[in-house]
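Note that this complex is displayed minus one protein chain, with the remaining chains in position.
All chains are identified by letter, namely A, B and C, in their written order; residue positions are counted from 1 within each chain.
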Amino acid sequence: MADELILLSIGLPWLGALLVWLLGDRKAKFQHGIAVLFAVASAVTACLLLPNVGTSTVVSFPMETTFGEFNFVADGLGVFLAVIATVVGSLAVIFSVDYMKGAAQLGRYYAMVLFFIGAMVGLVLTSNILLMFVFWEITALCSYALISFYNDDPKAVSGGMKALIITQFGGLGLMLGALVLFAYTGSFDINVFLANPSVLPSNILGVMAFGFLIAAAAKSAQFPFQTWLPDAMEAPSPISALIHAATMVNAGVYLLARFFPAFEGVPGWRISVMVVGMLSALMAAVMALVATDLKRVLAYSTVSQLGYMVYAVGAGGVFASQFHLMSHSIFKALLFLAAGAVIHSVGTRDMRQMGGLGKKLPFVRIVFVIGALALAGIPIFNGFWSKELILEVGMHGNPIWLYVIMLIVAGLTALYTFRCVWLVFYGEERSELHVHPVGIFSKIALAPLAIGAVTTWLLAGPFSNLLAESLPTHSIHELSLMEMIREVIGTPATYIALAVVTLGLMTWVVREQISGVVKNLRFLETAAVQSFGFEAINRGIVAGVQKIAEGLRGSQTGLLNWNVFGIVAGLILVLAALLIGA
Amino acid sequence: MNLSIPVIVMAAVIGLVGIGFYCLLVTRNMIRVVVALQIIVKGAMLALLLAGRMRGQLALGQSMALTVIVADTIVAVLGLALAVQVKRRLGSLDLNDLSSLKR
Amino acid sequence: MWHIIILIGILVCAFQAIRSERLLVAALWLAGTSALVAIMMYLLGAYQIAVIELSVGAGLVTVLFVFAINIAGEEPIPALSLIPKPLAWVSVIVAVGLLAWQILPLFDLPLGSLQGAGFEEMLWSGRKVDLYLQTALIFAGVLSMVALLSEEQTHKVSTHKEDNV
Partner (left out) sequence: MEAASALLWLLAFPFIAAPVVYIGGRLVVRESEKSEKPLLNPAGWLALLALLGAGAFLYIIGKDIFSVGQIIFATVGNIRLRFDGISLLMSILVLALGILVTIYSFAYMKGEEHEEKFYALLVLMIGSIIGLSCAIDLFNLWVWFEAMAITTILLVAFYRNQPGSLEAGVKYLVQSAAGSVLVVLGIVLVFFQTGSLDLESIRMAVTQPSLLLVIAGGLMVIGFGVKIALVPMHTWLPDAHSQAPSGISAMLSGVVIEAGLIALLRAFGALAVGSDRWGYILIGFAVLNMVVGNLMALRQREVKRMLAFSSLSHVGYMLLGFGVMIAFYNPYAGMGGFYHLITHGLMKGLAFLAAGALLYVLHVGKGDHHPLTVDDLNGASRKYPLTAFTLSVALLALGGLPPLAGFMSKWQIFASSVMTQNGWVIALVIFAALNSVLSLGYYAPLVNRLYRRETSPIVETGKPVSIWMSIPMVVLTLLIVVLGVAPNLIYWLTGPSAISIFMFFGN
């Protein structure tokens, strides 16, 4: 049963992608229909996997030699992420019916979205690390294609390139890890490795651990690779929701969580992971505070929240990180889709031109505010519970200075969230914007996400049970809902956090009064707007490579004499090398 | 080292190859390029014969040299044909005018 | 002794062939090189191939050159080379010098006794494959030469390509 379900949940979206592509762009209505159909079907199959969770391999295709066996396993972590990917994915597809109405090249759009969903499911369900890398790369490819979807816009094209190159670069870490694992054990199987990580010499294990950290950081847009995610916001909004909030960026966190038991003993690894998470969370929160583009704010907040998850993994809280991953997927997808609805209706992404939209878009305001409250970590909403769990993990047995910084970031989160909500929905109108009503499909997609943002924390019990039972090497403590509530309410940390959040909120309310302080922080704002110099580094590298390439082109002189000189030079080179070596 | 016959012949081989390559490096005339190729090939043929003789398999050396002669005469013919065609289309045999494909 | 004289002759002729200003003269020097190489072959005992070299290398190829030079014309091309001459000198001398330095001492052996004939036998039965391939090469060469040199016919592209399949 589980084997068919696994193959179906990967294959259905891919089949759908093929059909949509073949259908051609003249039958837009059918394209919408097929895309929704296959996305929902894959979500259903993924959900059907939930009762079939197990720890052993269920599908296997032997490939021999240097490819190992292409195995698939339906364990808790994988199935959970598959469900997130397909469910959020299908909601994004449903949302697209309105958002992309009348857009050109729908076939390419839907094909890539569905291809992406299938790849994401494959990524989390396989236990062959080579295959994992394959799916990892496919998600990067789809992400590239979708970011550059409006490919007549140079900004979209360069944003896509940036995402592709950076995630591919990070992918090298994963590749290297997979290769050394194979070189030293002759197998690509993750579970075999996790059961006994000591088969690798400790230095090789270290190479693997830090390679994976690089890969995860690049994929999850963590320090120092965070720069691609904000630029990825050139994509259509459903894509931002699907890829850059709910699914692809989770792959990095998933990778770290998946391999945590093997790497936790590597000296310096956990602290590195925590520092990477902390830096990303902090920097992105500051940048979100000064950004004026609605989607960029959300993008920075994604980086920041992913920083929380990475931090949590480093701190040893695999469950907390995955729980926050779930909350975040829901509320961030909600925020992105709602932002998409706003942008779609007013035709701009600049928050300085918005304001007072609440009256014109009441439904969107409600769901956006729900998402924002969850993001800010206000009690009852799912973001509150998961963030509290993370902070609690961070407090116990981990460096306290990191904890303090994460606490401050929680305050900053509240601050930028309210700034954003205020600028968009409240206050007076700052420009004459013509507002389109929001379509029915958008509402169908937004409503369940809004409900989810309020309720998914109730799933803590079964969720922890799922992870605890099917991940034998992770030693996850099973936590029932009541336990969690008791734990969260019972610790002083929660109240400290809440106080900080309130402080952040208050800062926005009294922003007029403290403008003097704000002025003194101007230098920080300038630095943040320039993304702390990372953009400059990126640009420098690109320009350098281009310059070298252009310079090298002079070597192709086109003159036969120089060509022959190449032969003579090669002869001298080889003879010299041979005579020295002989 | 004595100046035994094999050394002398081999010196001729290496000398021919060297002169030919030098010509390929400095000449600008398309036809002279073919001359240079011919010079290099003469060296190769001598070497084949020398090796054949010294291994007591001169017949083998000779038949290989024949094949080399045939192959490189064809190359020379094609080179000259190309040169003539270049002259027709470009009006020049200068290699400098034959460098539009670059970078 | 003869060998050294011929060696010097070969090198001088070859050098003249690449140095002389007129192409026709260069072709003649090349013929001279070829003839001297043929003599050297003869001295090595390769009588048959020496004759072939004399007729093909010194004869046929020279004729071809003369034809080609007649069609293409002598053309004054600046003697200035496109790459710095010292660089050319140095690189060739280094490459050839490396080879000579390493190889020449290893050839310091007796020439060995001259085996009898057997060239025809070797060529016609021993190296049959090479021989067949030679005919293929000649066929290919002739086809290519004809195609390259044929006069341009009325441009058919415009008429033929209208009816795309």
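Just so it is clear, a residue touches a chain if its C-beta (ideal position, glycine included) is under 8 Å from a C-beta of that chain, and two chains touch if they have at least 3 such contacts.
Computed from a prediction, not measured in an experiment: that's the story for all the values here.
J.: Taking the complete complex into account, which shown chains does the hidden chain touch?
T.: Contacts of the unshown chain, counting the full complex: A, B, C.
J.: Could you tell me which of A:60, A:151, A:465 or A:491 touches the chain that is not displayed?
T.: A:151
J.: In the full complex, which of A:28, A:165 or A:468 touches the chain missing from this view?
T.: The missing chain is touched by A:165.
J.: Write down which of A:51, A:362, A:437 or A:566 is the residue touching the left-out chain.
T.: That would be A:566, which touches the missing chain.
J.: List the residues of chain B that touch the chain left out of this view.
T.: Residues 13, 17, 21, 24, 30, 33, 37, 40-41, 43-44, 47-48, 50-52, 54-57, 60-61, 64, 67-68, 71-72, 74-75, 78-79, 82-83, 85-86, 89-90, 98-101 of chain B touch the chain that is not shown.
J.: Against the chain that's been left off, what residues of chain C make contact? List them.
T.: Chain C touches the chain not shown through residues 99, 102-103, 106-107, 122, 125-130, 132-134, 136-137, 139-141, 143-144, 146-148, 150, 152-153, 155-161, 164-165.
J.: By the contact definition given up top, give the residues of chain A that touch the hidden chain.
T.: 24, 61-67, 104-105, 108, 130, 133-135, 137-138, 141, 144, 148, 151-152, 157, 160-161, 164-165, 168-169, 171-172, 175-176, 179-180, 182-184, 545-546, 548-550, 552-553, 555-558, 560, 562-564, 566-567, 569-571, 573-575, 577-579, 581-582
The criterion applied here is as follows: only the chains that are shown with their structure count from here on.
J.: State, to the nearest whole Å, the distance from the C-alpha centre of chain B to the C-alpha centre of chain C.
T.: 4
J.: By the touch rule stated above, which residues of chain B touch at least two different other chains?
T.: Chain B, residues with two or more chain partners: 21, 25-28, 95-96.
J.: What residues in chain A touch two or more of the other chains?
T.: Residues 559, 561, 565, 568.
J.: Under the touch definition given earlier, write down the residues of chain A that touch chain B in their complex.
T.: For this pair, the touching residues of chain A are 553-554, 556-561, 564-565, 567-568.
J.: Sort out for me which residues of chain B touch chain C in the complex.
T.: 1-12, 14-23, 25-32, 34-36, 38-39, 42, 45-46, 49-50, 52-67, 69-71, 73-74, 76-78, 80-85, 87, 92-96
J.: What residues on chain C touch chain A, complex-wise?
T.: Where chain C meets chain A, its residues are 81-83, 87-88, 91-92, 94-95, 98-99, 102.
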